[in-house]
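The complex is shown incomplete by one protein chain, all other protein chains being positioned as in the whole.
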Amino acid sequence: MFDVQTLLILIPALPLAAALATAALGTRLLRDRSHVPVVTALVLSFAASVLLVFQLQERIEERATQPGSSQSAGVEEVVARWSWINVPDAMPHPVDGRVETPGWGNFNIEVSLRADPLTAVMLAMVTCISALVAIYSIGYMRGDPGYWRFFAYVGLFVFSMTMLVSANNFLLLYVFWELVGLCSYLLIGFWYERPAAAAAGKKAFLVNRIGDVGFALGIFLIWTTFGTLDFGGVFQSVGQHAGDWRVTAICLLLLIGACGKSAQFPLHVWLPDAMEGPTPVSALIHAATMVTAGVYMVARCTPLFAAAPDAQYVVAVVGGVTALLGAIIAITQTDLKRILAYSTISHLGYMFVALGTGTLLGITAGMFHLITHAFFKALLFLGAGSVMHAAGGVIDIRRLGGLRRRMPVTYWTFLAGCLSIAGVVPLAGFWSKDAILLSLHDRSGLFGGGLFEILYLTTLLGVVLIDFYMFRPFFLVFHGKEKIPPEAGNHLHESPGSMTAPLVVLAFGSVVVGAYFEWTHGFAHFLSFTPSFECLAQSGHTAIGTADKWRVAAIGSVLTAVGVATAAMLYLGSGKAVARLARAMNVFGLYSLSYGKFFFDPIYNAFVVWPLLSVARLAAWFDCMAIDSLVDRCGRIPKLAGAALRPAQNGLVQFYALAMVFGVLVLLGIMLM
Amino acid sequence: MPDPRHILTLAVLLGAVGLWLMLPRGGARGRAVGAVLGIVALGLWFSQFHGLGQWTADGMFFVLAAIAVVAAVGAVTSRNPVYCAIWFGLSLLGTAGLLLLVGAQFLAVATVLVYAGAILVMFLFVLMVAQPEGKASCDRMSWEAGVSAAAGIAMVGVLSVAIGGILSPSCPAMPPIAPPTQEELAAGVLDPHQVARLGDELFGRRLIAVEVAGTLLLAALVGAAVIVNQFSGRRHDGQQRTV
Amino acid sequence: MNLLLLTTLFLPLAGALLLGGDRNWARHGALAISLAVLGIAVVLVARYPGGTAPFASTDWPWLDWTAAPIDVRFSVALDGLSLWLFALTALLMVVAVLVGWEAIKDQASLYYRLLMALETGMLGVFVARDIILFYVFFEFTLIPLFFLIGIWGGRQRRWAAMKFFLFTLAGSVLTFLGLLAVVLWVYYHPAPEAASGRMTFSIAELTAALGARPMDPTMQIWIFLALFAGFAVKAPLWPLHTWLPLAHVEAPTAGSVLLAGVLLKVGVYGFVRFSLPMLPQAAAMLMPWLLWISLAGVIYGALVALAQSDIKRLIAYSSVSHLGFCTLGIFAANRLSVAGGVLQMVNHGLATGGLFAVVGMLYERFHTREIADFGGLARRFPRLAFFTLVLTLSSIALPGLAGFAGEFPLLVGVFQRGWAGDAAPHALQLRAIAVLSLVGVVLGAWYMLWMYQRVFFGPERTGDKNRGSGIGDRGSGYEALDISNPKSQIPHQQISGSLSPNPDPRIPNPDPHAAGPHHFPKGEGTMRDLSPREICCLTPLVAMIFWIGLQPGFFLDRMRPTLDDLIAPVTRACETASDSPPRPQSRGVFSLSTIHYPLPTIHYPLSTTHYPLPTTHYPLSTIHYPLSTSQ
Partner (left out) sequence: MHPEIALLNDFLLVGAALFGVGLIGFVSRRNMIVMFLSVEIMLQGVSLSLAAWGRFHNDFGGQALVLFIIAVAACEAAVALALILTLFHRRCSLDIAAWHFLREANQPPFRDAPLPEEPSERLEPWPHLPPAGARPEKFGEEDKYRPKV
């Protein structure tokens, strides 16, 4: 019964059905039980996606046992539901001799899903995290008037995310790309009474839309270059367009879309503001699922990126810059959720760097980090949520302190998350970070390695910064003397069971997942069977020596230890050391630069928002004063013409008689000529 | 013999200046000089006439024409409206004479009888009734005397050029209509019983026109009565209202 | 079938003549009639066979005197292009009647009779297959709307009605001249085989004749410009759009719903029905200019909308922007863009019609349209917020809703026109246009969401008129963009002019407390959320939006055969234009040399047509002097 096709449809259908049910019955019937349909749907769909993974695993083993079939033949299954738009041969055949893909020119968009290892992995991650977050938010959102609305939006979000991940053509990808943006808009602005939340929602949507413009232009260029928008058609015919400038342009445009969605360097300003939304939202959307859509899209389009090496360089550079930028800003922030937001930006930067290497090892490392990051970042966010929940909405780390004894579960799970993100040996973070470092080290050896050498070093610096900016809030909030903010009232106690359970599960996940995947080599092996990664497999290169592996791992661990130690030394002790360090850094303005978040918001305001608004006001003035008055003046022409003839009536009878005589004379004159 | 056109234009110009001088221009002097110029212009103008052959007819014609035109000028230029009316009467007599000369006997009598007798008298009555106290300013001034004089005389000049041009044999466009011979005239317009013939004509072919003229007169009568009664109720307040 | 079509035309006309009596009887009658027309429209749509043959056509001789060669026929029919606009009109009519249900109190029967007359005009325009009939309906729609705006409008209603009427009329006169020129040209240059003696006015025959024997390009350009004048005013293209915001702001809710929903489409419909098929070479040569104007409309409309402080005026300018998109698609003249353009027209009708209905409902409750007076409505009006959200998202082309289904193929088509293989003569400009058109999408999202945020989100406004709400980001200290339209603030006497807009002092201001500080009474009766009437007013629109969003194929398949025929000549003209060696691109992007200037070689088109009148010459000079012999 559970063959791949039904599973593929079931996974998105369940959350959609739950969302619609909650929306319809939420206000009247379900009221405070409106979490039931969504949570059950998410758990079921998680189970379905795990089944899907196993189905694909079986198919891979079948493929491996059959002799003769080339190992690289990827496993994929396409389910076409109904045709959205079908405009046959909408485009004239290419003139300048470019080769034509089969089915060129018919703009035939079907709502079709595909299942291959990459999708299966993403589906599993998305559904797992969303199920846990849904359970967590039962406790967190209790008593909120919009309770049912929250779960309806979460259901809608998971539906769009699962469809996005399993879409089979670029247009469908774009459709759910924007739908996910819509859900994030709705969820960020969930408490719409707060103007900050509403403004943050709008800002998120607009910045995403700017990214989507790039994405749309990329899709248009794909359409005019390949004549079809279907993944299969495009990736097969990429080979013939290796050197073409269009492919590079496509890749760069897609990258802009990815930056918009995954909050990379130029378009990252919306993610910190998105923290205005409820914390489960931040955990689900702005840590694990939606922001990784960009990474998924770059991974999905690897054949395109492979055909355009310089685009890969750009991806790597953007990733590197963002990673460093996020890390530096995160150090000086005082709001725990903002720290986690910038840490997410930084980690996404690492994923982009990994994808930028363009080798199978790099891409699988990137995806591996995506999975592990989803776990421990969700864990950290939910931990922060539970602290916020307990402390009556205060999240400023300077006003909290020494909550260790009052919130033991949150403390230990938060510790596990911090260790994992820092990359301490047995935990998941270590393995994925190590994989990225390895892929970078390996890539720097290959052609054009210089750039990657620098990126390798910056990543190492990043490792230190991660430990520092994660353990700083950890020590401030949980250790030191107890500081309870007045908003918490006198009863600051551990969060209820429904909130701590997901924390524990996630903690377990972020500890075990990495090790499990690493030792069974399952993840990389499983992913390599994605059809779109075939082009990478051919460029086979020597396996990495075990010596390199150990060396890279050692360097990573040492730096982690250094980071943790400095954080402990500074923040466990008195605050004097911190003040002195801050003053020292501020000598050349680094501190204010970092604290002011590199002043991106004021820059964008001054160079983008304000000029546009003033142009708009000028246009409005121009419209009223120039064009409108021009039209009114045309209306006045008859009046002016009339005024020209008025003097003839001057009231003198004899003047009129004389005029008549003059007329007669003229007529006589003409007749006599 | 200078070109007839130059004489004509000279006559016209002199006539214009003369008339301008004679028109009432608010006490401006020069009426006499105007009169002299007018007479000279008239003389020059008459020189353009082609005589009728016998000197007696010519004489009669020129005298009557002179009377008509001079009286008309007098009617137009005199200060006192009553004098205008009387000059007009003289002009009517001159015209009646000319009509007789042409052979329209009934017309001449009708003009004198109806025109001079009835209409002129009615003018005098109205003048008497509508007589503002003291010297009315409107009689001592005229509006744009120069321009109107020029326009009027220009009209005369153009018409006379047209008449001269058309009737002269050299005019190509004029179809050669044979002027009526004396016999035809005697049988036609100058028939001794021409008045009876005129009567036949009027009540023969043009009966409808005569009836219409009759009703027109009736309508005018009723109209005049209504208009005049309109304000009869208000007493004449007698103050002198300025312009 | 054709009987059904005729009933849809004449039923409202009968309603217009007979609906009388008191307000209740009139509005229920109007609702019944519009529902009947909607029912028939649904049947017609269901029965539509697709293909290019006109469906449910009626063809009666109308003005064909035996002597004159004129052959004007009352011929109406549905085809791919007009099918959906016809259905949209029927649907919006029901919405319009429902929207004004409570608001219109004075002279209600006259109001509903004018609405019925307007419906006949609107339906007629889309189904007319004869030029004169088209023009009759084209003008017929103006009159009822003039009175609707003039009597039940806002403060500057008289000036708005006058301006709207004269502006459109001036344009349509030029259009009529252009159409007549076409008819005359075809009459005097009959295609070799179809030399019927009669001067045909039917659109199909004219298109066929011009297809067989096209006009010479210079003439085509002149006639295209004539047609352009009228249609550009109606579909507000950039420089000629100034009547739209005024007419919309001052029109009563039903008036602006119909004006935005249907009447703006008549202009674009005219372009597709007349300009493209009949004057292909002109369309091909003028394409860059037309695209620049449409693009200007898109970006300019969006920018000005961004600076508005009155909701209705903002939505009016958004209509300018969206119609700019439609014409962008139409003038790009390839399969995808025209299909997208026509579908976008339908979507715009649904979305903007709905938005105007919502603004009407807000106006009924708060008697103000200033965005600054609203705030945090979502809490007390959740249903209104939901409906407005769907309408707003559809108008900013969010995927899954109608806006996206129309806009995406349109943008792909425009992009394809510029970047696809064939090196069009002015490729550089087309490529620039294709890229810039996406700016409109971003700006669109900005002003709509910003409006939605200021009206529905944020703290619940207590009616005080503080205008300090932050711009864009949190409290960036940037003073709010409260530039309310300078024109409405200038005391009217200053704007002297024949169209002087001073509101008639005698008529008391219809809503006395509009001007005063608005009080946002708590919990009082009128402050309920949407009433059932208002819900069933908006639900059909939202349902259609979802249907078109999820299943656009259904709509596009029915349109495609007709649209293919209509734009085939233009695509051929573009190919021939691109085959001929592209003119040397002289200095600058906007080189005028790309369009060879028709002026010097202009021989006045009408001079070649010798008029059928007998040649009487009245030269004055040879008149015989009246003294000639007269018997």
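For this structure, a couple of remarks:
For reference, chains read A, B and C in written order, and residue numbers begin at 1 within each chain.
We take it that a contact is a pair of C-beta atoms (placed from the backbone, for glycine too) under 8 Å apart; a residue touches a chain by one contact, two chains touch by 3 or more.
Keep in mind that this is a model prediction, so the values were computed, not measured.
Interface residues of chain B facing the missing partner chain: 19, 23-24, 26-27, 45, 48-53, 61, 65, 68-69, 72-73, 75-77, 80-82, 84-85, 88, 91-92, 95, 98-99, 102-104, 106-107, 110-111, 114-115, 118-119, 122-123, 126-127, 129-130, 132-145, 147-149, 151-153, 155-156, 159-160, 163-164, 167, 169, 179-180, 184-185, 188-190, 197-198, 201-202, 206, 209, 213, 216-217, 219-221, 223-224, 227-228, 230-231, 234, 236-237, 239-243. Although one chain is not shown, part of chain A still touches it, namely residues 643, 646-647, 649-654, 657-658, 661.
Going forward, only the chains that are shown with their structure count from here on.
Overall, the chain located most centrally, as judged by its C-alpha mean against the mean of all protein C-alpha atoms, is C.
Among the residues of chain A, none is found touching two or more other chains.
Residue positions of chain C touching 2 or more other chains: 625. Contact residues on chain A toward chain C in their complex (touch as defined above): 82-87, 89-96, 98, 107, 171, 174-179, 182, 185, 189, 192-193, 195-203, 205-206, 209-210, 213, 216-217, 219-221, 223-224, 273, 601-602, 605, 609-610, 612-613, 615-617, 619-621, 623-625, 627-628, 631-633, 635-636, 638-639, 670-671, 673. Residues of chain A touching chain B in their complex: 652, 654, 658, 661-662, 664-665, 668-669, 672.
Looking at the complex, you find that chain B touches chain A at residues 143-144, 147-148, 151-152, 154-155, 158-159, 161-162, 165.
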